[in-house]
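One protein chain is absent from this view; the other protein chains keep their places.
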Amino acid sequence: MLSDQLNQIRVVQALEAFAGAVLDGKLDRNELTLHIAPERIVEVCRFLKTGQQFVRLSGITAVDWHPMEPRFEVVYHLHSMERNERLRLTCRLDGAQPGIDSVFSVWRAADWYEREIFDLFGVTFRNHPNLIRILMPEDWVGHPLRKDFPIHGHKYSYKDG
Amino acid sequence: MNDTLATAATGSKRTMTLNMGPQHPSTHGVLRILLELDGETIVKAAPDIGFLHTGIEKECEVKTYQQVVPLTDRVDYLANLSNNLCYVLAVEKLLGMEIPQRAQWMRVMLTELTRISSHLVWLGTHAIDIGAMSVFLYCFREREDLLRIFEMFSGQRMMTSYFRVGGLALDAPRGWDKVVRKFINEFPSKVDQYENLLTANPIWMQRTKGVGHVALEDLIDIGVTGPMIRAAGMPWDIRKSEPYSSYEQFQFHVPTQKESDVFARYLVRVAEMRESANIVVQALDGMPEGPWQADAPHVVLPEREKMKTQMESLIYHFKIITEGFSVPAGQVYQAIEAPRGELGYYVVSDGTAKPYRVHMRTPSFGNLMAMPHMLEGRLLADSIASLGSLDFVLGDVDR
Amino acid sequence: MGLNGLIGPVPLSWYLMLSAILFTLGVAGFLLRKNLITVFMSIELMLNAVNLTFVAFSRHYKQVDGQIFTFFVMVVAAAEAAVGLAIILTVFKNRSTLLVDDVDSLRL
Amino acid sequence: MDAILFLIFAAIAVACAINLVVQKHPITSALSLVGVMGALAVIYLLLGAEFIAAAQLIVYAGAIMVLFVFVIMLLNAGEEKKPARPSWFAKILGVPLVIAVLGLLNFFVQHGSPDSTITFGEYTGTAKDVGRALFTTYLLPFEITSVLILVAILGAVVLARKEMD
Partner (left out) sequence: MNFFIISLIKAGIVAAVLMTTLAYLQWVERKVIAHIQLRIGPYRVGPHGLLQPLADVVKLLTKEDLVPSHVNKFFYLAAPIISVALALTSISVIPFGPEIEVFGVRTYLQLTDLNIGVLVLLAISGVSVYGVALAGWSSNNKYALLGALRASAQMISYELPLALAVASPLLLFNTLSLREIVDAQAGYSFGFIARWAIFQGPLPQIISFIIFLIAAFAETNRIPFDLPEAENELVAGFHTEYSSMKFAAFFMAEYANMVTICALATTLFLGGWHPPFPVEFGSNYIPSALFALCGAVALYHALHPARPKDRFTLPVFAVVFFAIALAIAVPALNPILAPLFWFAAKTGFLLFLFIWVRGTLPRFRYDQLMRFTWAFLFPVSIVHLFATALAVALFTR
């Protein structure tokens, strides 16, 4: 499934142990992106951290590909200081009930990033210790970074006449 | 009077909840920390952020690529040029653009000056938090000079927006090198002044040594970057490990300390100021001549003169102004070493003239996560020193 | 005694009477109040009343011994306050109450 | 002059003492006690006991009572709840009994005490006198009090340190 060029890369070779976890991959502008099956994300991450020296989670974010399906793409930026290497993992999630396992158990750094995505995109992270809104007020309706959320906010939109 | 202090008199533990912020002199902005105190010892610290959330990431999606640059100024308003640089580098990476040497060196020089200015604000506020009032004003004296330099270059003191996709906004003004050289020649002696007041001061050492310690493994696990992690003994600096904007052509050290306490962070940042000054001197000495903008007419605005005389330039100018330039589809993550740590811009392009998604991996956001670890079990007075050593900017946290 | 008495010297008995009144009030506070700290303060009031008697008699006999006694009483009161307040703190830590009536069992 | 001063400060002392007993809030009581002590310090001055007057303020008002206030603030002790209803017997008998006791005391004091008057300034027990007596005649008790203080400090420290569970 992966191109030969990708299969040359050490990380990709190492990940062959996880059959079916890596759905796709891409080496673009010198950046490696691996497309991971959402249900396998935690074990892949744990393996990358312990086995492949990706000890740092640089950040997690999400992209909303509305109206495409699967709509949400959760993006993990991993970094290995020993190997001086960066790796991007992405997971595609359905728009109806977007949810994915939390990687908090792998990196504590995931805490706030996952809360931020929950807050701004409405993606839930299962097993997250404290999944509450972080940037928006607690009683906020909607998720601002979704593409169907108007830039002015609902309050000032003219949708309802 | 009995319930005034919201005391939880359950069993033998009596704790008091103290709401530090959002309006508090030491939270450096609108940060709210819910502290649970047992006497003066912090049992639990829960930061509450988002008071400065302005939705910059959302706003980026409706601007053209060039229009995003002024927004990045507002993210970390103390290190605006670093934000400019990071965004610009990310877009240039998407475009696959080559930037002329002079622009790259100019960028390096100005971001290093930004680092100095940002560290000066940190040092001043950190010192005044611990009670050393005068250092604050000394630091702001030098920062004032720096802001004047920024104004000279860009016309703005803080919201510079000086770096543009494809180069700089303007060529360097006349006489810039004299002004910068004058500042940078005097600057090391100014750092000596701060150090005279603080480094060997027994009270300063008592207040900062052994305070706010977090082990290196924890720091890495929590995602802390920048001077904080270097103060714990990890010599990791993106300028060295993943050089950008021709940093590989400069000689500099990465100062580190072992102790991972407030004092170590202080030493690291002060040493970084000196290193930055060193880099600026190198940039001044070896500043290459040449164009300050890339030769990419579809991205870079043409010169005024050309626009008025050449049809082609006029068309490009019109197109860039009205609809911007389209960027090939793809996604890039560009990380740079901002004053506070790893600043990363994740830019997704769908091939149009507006970024599809801009995510800012800001250092303050990642560093602030370490705060509960730093505060819990320590004294309330230590919280001030620890918070100061985190060096966060709330605009950077909330975006 | 008239108005003259008001600008003249003060009889010793007045001092003793003041001391008696203060002592009585101290006793009253000790018996009536329920708060441990207030009870403790009533004891201090009684000590003060006694001190006054000492000083008055010291003055009457023109000897300094009464003042020495007062001094010792103060030292004892200081020691007592330190230990007593420490005990009160401990009691409060363990029972979260300061009411005398609630501190009735011997174990802490 | 003497009698006026005495009466003013005696009145203050008594008023503060009554306030101490009557007030519900411990802090108010504590400050009333400070008032009593201040008034007593002035009365000591009238009696010519300068050193004791100063010591009264330094030790009693400045140290012991500050400790009380400190502890009250620390514990955030609130107002006393209304105490259990006193018995009707105590209510009816209490006030007359107090008056009777005071009257009786007055009688004995007036008649039993040596009939002398005290004039301000006639005699002063200076700090020098007190010091001389303290370090000669009363040296042993003085040393013992220092041991007492030491024991008290130890006791207080032990009590404060002890982690009870």
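A, B, C and D are the chain letters, set down in written order, and residue numbers restart from 1 in every chain.
Keep this in mind: a residue touches a chain if its C-beta (ideal position, glycine included) is under 8 Å from a C-beta of that chain, and two chains touch if they have at least 3 such contacts.
Given the structure is predicted, the values throughout are model-derived calculations rather than measurements.
For the omitted chain, the shown partners it touches in the full complex are B, D. Of B:33, B:86, B:109 or B:132, it is B:132 that touches the chain left out of the display.
Per the touch definition above, the residue from B:40, B:98, B:192 or B:295 contacting the chain not shown is B:40. Set against the missing chain, the residues D:69, D:102 or D:148 yield one that touches it, D:69.
Chain B residues in contact with the hidden partner, per the touch definition given at the top, are 1, 4-5, 16, 18, 24-26, 40, 127-134, 136-138, 141, 197-198, 201, 203-204, 206-207, 379-384. Remark: the residues of chain D touching the chain excluded from display are 27, 31, 34, 38, 50-51, 53-55, 57-58, 61-63, 66-67, 69-70, 73-74, 124, 126-127.
Following the convention adopted for this analysis, only the chains that are shown with their structure count from here on.
As a whole-number value, the distance joining the C-alpha centres of chain C and chain D reads 4 Å.
Between chain B and chain D the centroid-to-centroid distance comes to 63 Å (mean Cα coordinates, whole Å). Contact with two or more other chains is made by no residue of chain A.
Among all residues of chain B, those that touch two or more other chains are 12. Considering their complex, residues 5-18, 20-22, 24-26, 28-29, 32-35, 37-38, 40-42, 44-45, 48, 51-52, 55-56, 58-60, 62, 64-65, 67-68, 70-72, 74-83, 85-90, 92-94, 98-99, 101, 108 of chain C touch chain D. The residues of chain A lying in touch with chain B in their complex are 28-29, 31, 33, 55-59, 61, 63-64, 75, 77, 81, 84, 86, 88, 107-109, 111-112, 120, 133-137, 144-145, 147, 149, 151. Against chain A, in their complex, chain B makes its touches with residues 49-50, 53, 55, 57-59, 61-62, 93-94, 96, 218, 220-223, 234, 236, 241-242, 330-333, 335, 342, 344, 346, 348, 356-357, 359, 361, 365-366, 368-369, 398-399.
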